[in-house]
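Note that this complex is displayed minus one protein chain, with the remaining chains in position.
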Amino acid sequence: MDDRLDIIKKKKIQMTVVLLIMLLITMGTSRLTEFNFIEGFQSIPGTIGWMAANLIPGAEAMENFSKVLSKLWETIVLSIISTTTAGLFALFFALFGSKTTKVNGPLAAFSRLIASVFRNIPVVAWALVLVISFGHNVVTGYFALFFTTFGFLVRAFIETIDEASMESVEALNATGATYFQMVFRGVLPESLPQMVSWLFFMIDTNIRSATLVGLLTGTGIGYLFDLYYKRLDYETVGLITICIIVVVIVIEFISNKVRRLIL
Amino acid sequence: MQQVLNKEPINSSVEISKKVQKGEVILKVQDLYKSYNRGTPVLQDIQMELKQGEFISIIGPSGAGKSTFLRCINRMIDPTSGSIVFDNTEMTSLKKADLRKQRSKIGMVFQHYNLVSRLSVFENVLHGRFGYKSTLQGVFSLFSEEEKELALSILDKLGMKEFAYKRCDQLSGGQKQRVGIARALVQQPKLLLCDEPIASLDPNASKIIMDHLKDISETMGITVLVNLHQVDVALKYSDRVIGLNKGRIVYDGVPEKLSNSAIRDIYGSEIEDLILE
Partner (left out) sequence: MQATSSMQSNIKIRNGKIQIKTFNRSNFVLHFILSFLVLFTIVAPFFLEYGAIDIQTAIFYTLDNLKMMFLQPALSQVTLTAALYQILITLALAFLSTLIGAVISFFLAILSAKNLMPSYISNVIIAFNSFIRAVPTVLWVLIFAIVAGLGSVAAILGMTLHTIAYLTKAYAESFEEIDNGMIEALRATGAKWWHIIIHVVLPQTSSYMVSWTFLRFETNYGVAIAMGAAAAAGGIGFELFMASSFYYDLHEVGMITYFALIIALILEFISIRIKNKLIGSKS
């Protein structure tokens, strides 16, 4: 009985210590970033009110609609092709990197390392470097998205392969199947649906990242947003935001539908 | 129902060896050792001879090395030292292509069936032919009509022909295991390794599976080596029982001679749990 009480007591002390540490970090970090909680929360109602009053596009903003649509299209294309091409490369790296389908240890470690590096170099770093040589051009956006998508998808695909096909790979190896027979008839049929689902997830993410990259590199819908934002033309800013929301929600809707059909 | 099926004449294409001769040694294991990273050995001093058409069960507590031993035979796991001669070929020294060729003569059945769950039963069974096909034929699923008919006749024998086009994730556990067995049989193997084939099945499905395995050894002349958890099942079906404890063989003989003290040797401290059952 005493032991149990001790455990409860110990847990309570642990919890208190954790909470205290969190409180200290919170105070420290808000000091460091000059973040004021009260000021922060006060600005929320103001922002919502401001959004309702200023972000609703009127007739004037609609004149920019065709311009917005063409940049939006560019962003969609960029998001899709950077995802698909990165996905193709990621598939090979994932096959080499997965412990189920690896060819040998060193290659697997190398493949995981490359993926980890690409995943963790911030997309803004790629964008900022590429814009110097490629200029304000879709190619800049394409490569910036490609690199980060590649890194992310390698990890996602490795997990998919390990989860979906560990057992069937063992069975195929036991029948005397060759490596490619095992990959094409065991691993791919089992993991492709989940991989396609990841592709959709990445297209969705990339639409939003493309906006960020566009802002930094002066391309796509991000550039347009920045332009009207700086001109204080908030109605067009609102129009652009609504367009992005519609695209992302439509893609999410499609990807949910597809997932239900293929998984 | 099951009896009716067993008495059916076997389709000639399924029959692998026309004359079943018990007695010819097809697998000889000598001085087999296996340890991971120089830790305590998982298998030590394993000596074993298996004859054609024999039905052998390996029993022992979990962690005794049953699974590892089975996987050493077809080199899914590489043994640390020792010799494994299967079908007059030393397995331990084989390189890639030869190893694949040799593996195609050994069927394997798994506890979790290990099917490609999103493919049809038919496709899964044909996977057993990969060892006989070129890479491209396998990748594009190009199988001859004879191979397809062989697969169908085996499915028929196992009572699974009507499910040929079903996706494997829509089958029950017992049905999945029969597909697993069909995939192994379509290899036309000389040896069938079964790793806890009934551990995930209910008693009814377990009986069907064990009956099929027994039938395979008797009528097709295939040596069947089964890892089992259940002593009673091992006693009922086997020609020979091998007891494994802490990586060593502690019993090797006919089931009739397996005394209570021998069972105690095999299961050690786990014996109380067994008696309670």
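Things worth noting here:
Just so it is clear, A and B label the chains in written order, and each chain counts residues from 1 on its own.
Here is the rule we go by: contacts are C-beta pairs under 8 Å (C-beta built on N, C-alpha and C of every residue); 3 or more make two chains touch, one makes a residue touch a chain.
Everything numeric here is computed off the predicted structure, so don't read it as measured data.
By the touch rule given at the top, the unshown chain touches A, B in the complete complex.
Listed residues B:K28, B:K148 or B:H229: the one in touch with the omitted chain is B:K148.
Not every partner is drawn; the one left out touches chain A at residues 22, 25-26, 28-30, 32-36, 39-40, 43-44, 46-47, 50-51, 55, 74, 77-78, 80-81, 84-85, 116-117, 119-125, 128-139, 192-193, 196, 199, 207-209, 211-212, 215-216, 222, 225, 229, 234, 241, 244-245, 248-249, 252, 258, 261-263.
Mapped onto chain B, contacts with the missing chain fall at residues 1, 4-5, 8, 118-120, 122-123, 126, 141, 143, 145, 148-149, 152, 156, 159, 161-162, 164-165, 167.
We take it that only the chains that are shown with their structure count from here on.
Taken in their complex, chain B has these residues touching chain A: 74, 76, 99-104, 106-108, 110, 112-119, 123, 127-131, 133, 135, 138-139, 141, 180, 183-184, 187. Partner chain B is touched in their complex by these residues of chain A: 165, 167-168, 170-178, 180-182, 184-186, 189-190, 193.
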